[in-house]
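So that we are looking at the same thing, I have put the structure below in structure tokens.
Not every chain is included here, but those present sit where they belong.
Labels for the chains are A and B, by order of writing; each one numbers its residues from 1.
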Amino acid sequence: MLIVMRKTADSGDIERVIEVIRRLGYQARPIPGLDRTAIGIVGNDHAIDPSPFLSLPGVKEAIPVTKPYKLVSKEFHPLPTIVNITSCGRTIGIGNGSGLVVIGGPCAVESEGQLLETAHAVKEAGGHILRGGAYKPRTSPYSFQGLGEKGLKILARAREDTGLAIVSEALDHVVYDLVEEYCDIVQIGARNMQNFSLLRRAGRSDKPVLLKRGMSATVEEWLMAAEYIVSEGNPRVILCERGIRTFCKHSRNTLDLSAVLFLLKETHLPVIVDPSHACGVRDQVIPLSKAACVIGAHGIMVEVHPEPEKALSDGPQSLNLQEFALLMKELEKVQALCGDESSVPRIGICAGSV
Amino acid sequence: MLIVMRKTADSGDIERVIEVIRRLGYQARPIPGLDRTAIGIVGNDHAIDPSPFLSLPGVKEAIPVTKPYKLVSKEFHPLPTIVNITSCGRTIGIGNGSGLVVIGGPCAVESEGQLLETAHAVKEAGGHILRGGAYKPRTSPYSFQGLGEKGLKILARAREDTGLAIVSEALDHVVYDLVEEYCDIVQIGARNMQNFSLLRRAGRSDKPVLLKRGMSATVEEWLMAAEYIVSEGNPRVILCERGIRTFCKHSRNTLDLSAVLFLLKETHLPVIVDPSHACGVRDQVIPLSKAACVIGAHGIMVEVHPEPEKALSDGPQSLNLQEFALLMKELEKVQALCGDESSVPRIGICAGSV
């Protein structure tokens, strides 16, 4: 942390800051400039709270230097985390050549027929994991809220039939227990990214967690949410970019591929992309998936429905089964471009779900 | 809902849309234009989901006409909701002349000494409700997380000593039970505004709920969150604007007073303002409080701490005790301007907390 003093600060003000730094157990390094003095703080092993300084007389600003996250940081843990999804025999987090993982399925599980038809099509086209909401977070209390445990059972049935792994969203502690029981991966949705109670719960599980970015979360806040899970004991966190809220009206959200690139550099956790929620329109799902793949994302998650026009939610952004097959073919071509990377041997710090 | 067809749509496309409208139980009203046809849907008594239409061939857009909220809408319930806070003898939701309610207190309950000192100062200066976090949602897992139930007990002690009502935040179902037991008002924070499971829990209580706006929530999403609570059976919802996330860096968030004015017109629920979180700097808290008061907000919630420079959280935006007293004097002057309004008799639909 760097404490910047006002031009008008006197030596008493500076002394007072130095004293507080010492009292907190750190060392102060004053840097007198022409106009003003700045004071560096060293000796801290994690991020320092600026509050005690900002309230002192003569202080203009406190500029953080150290990042607040640690366990999820590549600077501290350079080796990539590779999450094994044993039920489908895939790992998430290796280079995106042949390693790309594709998650497909409907927004919500609506019936056994709908889900099984989708599951078989996803499997056949080469997908790896089946998604499907059993408990849906809906903006309106009057919208379809999901089939609940019945939906989870249908998902489990689909896994049995197809060999796909399954992922579903947990909305609260009670649902977490159920999803953890039935599924291979538990999703924490964008609206719950800073539901710290739920994050702690996820940290006390050994099931992999798919953590979606909050609608207006900075990458730092997102990594801190992951830090909650990892610091509680579960290193199997998969980050999922799904678009951010901006002033734009032509798309549901704005897909932030720069965030993906930033994370691939900054964290050892796997990073996947959900283009369906990012754009909100079917036409854009295939091109944006290819874009995510070409920049090196570890996976793609898309919404697929046998009859999008009859879907109970997110129909306009769902691919139909033929479109999903087309997506897989397109992704295969794009992966061929990035092929070499996955051959590099890497050692994961994380054994994945047992 | 208005379905806008593409210029290239043919009569078959139009027929198909009309058929779907009928199948859903509504009536279709085609409006042929020079370039294209639009089709109005009537006969619905709540908002229509656009999904089934957006997936049909020839459809360009589906434009919602009806608002999706109902129970919280002033069009449906013109009389204002007035929430009685019996323990302090105040009501929230009447005109902001003499009726303005002021909530003050520290970000977090840190110790009995700190809270009682604050409580007495808030009471003496003319405040009505004491705030204080016992369970804190912190971005970092390494930051102070609150005293837990001990904090709630200290709050209850402060109420006993001063006659102030008390409010504290609930982070999950378990905490909700505790906060509901100890406090007069339960707060649902910005990060949980779309934690639908928690909103339903709040709806099954008869304690008033202070629902903060999510960091990037539209007013419509916010009202839908309130609709969750009200539709579940609890009409005692107080909306609290606390700034939105924008590109700005000079303030923590951007206070959206237009949202307050919009809500005062659109909903019968009381609307209060939290300038502390909106701006994030002590200097701006008093002026923004006055601004909120002068436009007619029903209440103000500010952070107050006996020694902001020693606060464990939010010190830079906390008023000290003298500043809180100054705030109250300033607000009194501003209220004198708006005085007449509160004399208008209004009948509330809600009996408040028992």
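Going forward, contacts are C-beta pairs under 8 Å (C-beta built on N, C-alpha and C of every residue); 3 or more make two chains touch, one makes a residue touch a chain.
On a predicted model such as this, the values are computed, not experimentally measured, just so you know.
Here 2 identical chains are displayed in place, and the whole complex they belong to in this file is assembled from 4 copies in total.
We take it that only the chains that are shown with their structure count from here on.
Subunit A and subunit B have Cα centroids lying 28 Å from one another. Taken together, the subunit A residues at the contact with subunit B in this complex read 46-47, 49-52, 54-56, 68, 137-143, 171-175, 191-192, 194-198, 215-216, 221, 224, 227-228, 231-232, 245, 282, 308-316.
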